[in-house]
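Here the complex is missing a single protein chain, while all its other protein chains stay put.
In order of appearance the chains are A, B and C, and numbering begins at 1 in each one.
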């Protein structure tokens, strides 16, 4: 469960992590067994559980039909629970009937693990499907993991000696194995059980164990991840229209929204990488919005092409994860130098190097700040939660377009693959981000001066190819102020360096001041950024309930910091900075404001548990 | 001159920047004119000067012979001088005779700008050369800039209408133009003079101006740089055997020395880039030391190959400048993860992006510290001066081999192209860096555990391919402690992250404490790193002479910091950190020790002037 | 022709051209500027994108839109620009190091994707800007600053590599031969898709006379093999040399020695034959084919992108953000 922080009900701070899983298939598919085994394995893991098996009403319901569906639901939590829960977070569907019969219960954005090989015409018909739900888009609202369970099971048990009907019998173990990967359950308890149960039939033992491991390895090999969902009771949400959204989707939609708001076509240059790939996948589905997605040969080409598109007047975006950001460093420095507007998304994962591709971490903050040669400060914004990613994308676009600069968005595995209810903006409520391309020469002598700046924003003008009379050249060599010609003049280099830095610093005047939540005048401030938001928020609320005075603040803007941050920090005796790294925001705050900010560090492939943050707060409060 | 800080005589702190240039050629080559013009241009620049023209004794000395050589020497300084100086720093030699007649005076490591086209058999013979000094290695001790002045002049004046003997007459203007580039002299005064002088002959004006500009542009286009030399009177040096060395050469030799000390072959993987290329050039000349140089297709291949060579058991090194370091970021993270020993050299230049390739800057410190995704701290050492680069290379090798980690060396344009007298180590005085490759299994069960660590250094063992019984696999995914197998275990990731960080922190126990020069108990500490060393040192001495109490310290180790640094910083009321960037060491010190270190920042394509640092000290002392 | 009557001057900038006097880059610059002036296309439609190197300084001297990007990445930058703006004429300029060393991957990918670019590679077989190291096109044995004992890197044959990547337009020309250069520029520009043009360019400072076999008064007529579509491949002052195929390999024979029907008739649509011809020379020290090796149509990347967008809009309509964010189903509170 630990991976599931997002399942914290922030409105009930005493609530903890929980997840509901339902195994569903034909009565012959062994779903009861799979469910029970998963339950046992979790019990061995020390979880609290409640289960709900459901069998076909009719004794001999025909295979593949709705009445023939058998299912087993289990709720697992690290706190006392009484019910097996209502809406499953994850549904395992072994055939069309199982999907149809259970889809209704699945929560929005839930994960569906489906044996797509069973989706042939016959079974679809039996289940009463007109069209194939796997392809007709009716599952868009969910995270679907399609698995050819039959082929893979067959292959897995090939050399074990089982034959005939026994072969596919192990399918349920394959499904169980995959769930074990997704929820980090141990395989041992199940293996032991299998060996005991089929002690008489070594080949059946071999087959079931092989299938079990194959399922687990499939998850490992294909870097499979599930969505985790924040449960919030409608009653506890402000009134409004809601949908449930995952972070990568929200990011993709936010970019589309921004391109609409700016009335600029969207260009997304990217190279697939976990956990950022879904942004590329989602954007490639919306070409009707004029979105151009470019799957480049590598991350360098992706950002280079993005720079080209930005020069061409598009809302240009490139997205990746840590290793890819490393490759983009040199080109990002060119983007900085040419002062073209663009967005660079880094969906952080466990590092360093290839690290832990499917695990959450916030360890690229200092890299985003200082990960370029020379003096090249860039604005940085971070998403706090799945739905926040939508806002952050739009805000990043605003900054990029207003200040003519690349902007870095930091997301991470939790935000990207987590989901939560999202109160939808009113129809037609897009902000106005319309930009003015230069159309006229901007110098008395009728020439165009690419580095003439706006007095307020320090932004240079965006003159795009195709505009008669504004022909100009830009590049990576230091350039003369105003004219943009190559310049080796010492004083000019200092001036341009100061100007570029000042342009970013000055953004602090154009972003909101930081708000602190401090109901009862605390001495301790807990401040965080990015996806540690829900855990920190819940922990602070718990601490308050426990009678401690604690203030809380969350930073969406990491560079520049909100203009009032210094005063805020200095107004507290103690400052605690929990982050999923070894103290990166902490270092920035200490260097910038000389406050003795205390860090709470964690890089163990898991988000913060509310309890651990809570405990740390207790110690300091 | 400003570019010439290295010409500060540290032993006479009141001395300032100065340089001596000698133009030498055949009496027909117009050297007197070139010299005078250069002098005028410098005067216009506000320098103090002293000149020394010398003509052939005989009225009609045969062209190309030693007696026929005519020369003009000028000393330029930003302080009062009385003599044209003794040893020229730069010699312009238009033909073999000019070279032969003047080489003796040129200071060691001085720069020779030579018209190599005149070095044909006839001229060599006339000058009495048996072999061609340009190719027989007899100029190794100097920085030689070979220029085909005749071709280039011919081409430059091609369309100006001059013909016959007039064509090559402009050669001296070409030479003058190139010197103007090297010493940032303005061209205007000379142009004006040309127009006035040849007012009657427009084609001659055109030709001379064209040649002048061609010379200047040649310097620009080929990123030409000169060596600057520290003048130190023998009397003021500690006794010993000396040579004069430039930073890039010292670095190359230091690496060779380290490979000898470690008894490992040296592998250098690099892709040419200013100002690091000379390290590649120098190393490629010493294959008899078993040095393997690999000119890769790009910087990524360079470091990747270096990782391969390190895996293979070589002393593996890769070198580059800022933009190249950016490209190496991802692979450097792999090197960090695999915990292989290697050295990464970054000869810093003016950034960001392509920036100012031939100008000095120290703006890659934070990039070296944080320029990788995930938590990936690396040891960093910096060279303070040309000769120091030799020591630094050996020390970097010691750290890499002792602690099994990549180590970053920061050099910069000043160190790389600057030169100074170097007191040579005693023959046979190399330290012992011999390493022990693993030869035996290191586990009870007879297997090899690649991540079993040394209790003292935390280093893992280096088992190289070809060693029977120690076959093992390493890579970029997080790995299990001890076994090195891929591991997704949360606790293990925290453990490995802590261990890798601790391994670097722990190096502080194995490096010298920081020494502070504080003769008279000061309240102000001036602390610097890298090539700002000479300017800071001279400035502090000046300040003391002026009666101020000032303490001074220099950091060779940027990560980890010397273990006593915190105590030292806290023991002073004020701390000043002059650096050629916008405050990078300053930020590190503030974040680490919460001291209100004051920065002195400069990124104007020039080193610090002693006077500016001095002034800042006065303000604070 | 040109209804827009530009002169070369309209394509010159106020920036002083800073190559070494006599550098082949000057000649190429002039050829390009002259071609652009006559290309009958509004100046603002042209964009020159380059990497880093002497050659890559090119955009500063051409009065169109331009970007002097970073080393090796020009083809990728240009790919993004051309994909975003199919209405532009995007040109890529770089040296042999820029395009075949650090930029090799972006080059072959731009070629296989057939992005509508005109890629000019100035091949001087040396790294000029960094003062003379061997490049991926330098001949084996070349002694340079970084190869004092001679280079041991077997060089690329740029024509073979480009054809191996299935470039749809592949040509080679020579800085000195401005007439031929202009013809090639025209053909490259008219070709829809990625046009790869190798231009032999003399670096008179670090690699002088590298192409003397093709430029020298005596040598050139014996060594220039001009490829012309539909024409038999013969060369020499009096066409005394001819090219034939033997087991698919191109061979040079005395024209008289073979039946005319055996002489290769150049066909710009025949990839395999073009490849065979590219093998006639490696370093240009002897008979060397010049001209268009391949010119064959294929769907261009940027067009295909636009077509998919058009198709999506035709089927789904322009796209409505308010609908999109509700597309997963919504529920209401309060």
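In this text, a residue touches a chain if its C-beta (ideal position, glycine included) is under 8 Å from a C-beta of that chain, and two chains touch if they have at least 3 such contacts.
Note that the structure is a prediction, hence the values are computed from the model and not measured.
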item	value
Which displayed chains the unshown chain touches	A, B, C
Identified contact with the non-displayed chain, of A:120, A:188 or A:223	A:223
Which residue of B:298, B:391 or B:614 touches the chain not shown here	B:298
Option touching the unshown chain, where B:41, B:245 or B:540 are the choices	B:245
Hidden-chain contact residue, picked from the options B:260, B:402 or B:457	B:260
Hidden partner chain, residues of chain C it touches	101-102, 104-105, 108-109, 112-114, 136, 149-150, 152-157, 160-166, 245, 247-250, 264-265, 267, 270-273, 275-276, 279, 298-299, 301, 304-305, 308, 311-312
Residues from chain B at the interface with the omitted partner, ascending	108-109, 140-141, 234, 237-245, 253, 256-257, 260, 265, 267, 269, 286-292, 294, 296-298, 300-301, 304-309, 311-314, 316, 330-331, 334, 338, 390, 424-425, 427-428, 430, 465-477, 485-486
Residue numbers in chain A that touch the chain omitted from display	147-148, 151-156, 158, 210, 213-214, 217-218, 220-224, 271-274, 277, 280-281, 284-285, 287, 293, 295, 297-299, 323, 353-354
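Quick note on the criterion: only the chains that are shown with their structure count from here on.
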item	value
Geometric centre distance via CA averages, chain C-chain A, whole Å	42
Rounded Å distance, chain B centre to chain C centre (Cα mean)	37
Residues within chain A bordering two or more other chains	330, 334, 475-477
Sequence positions of chain C contacting 2 or more other chains	52, 68, 70
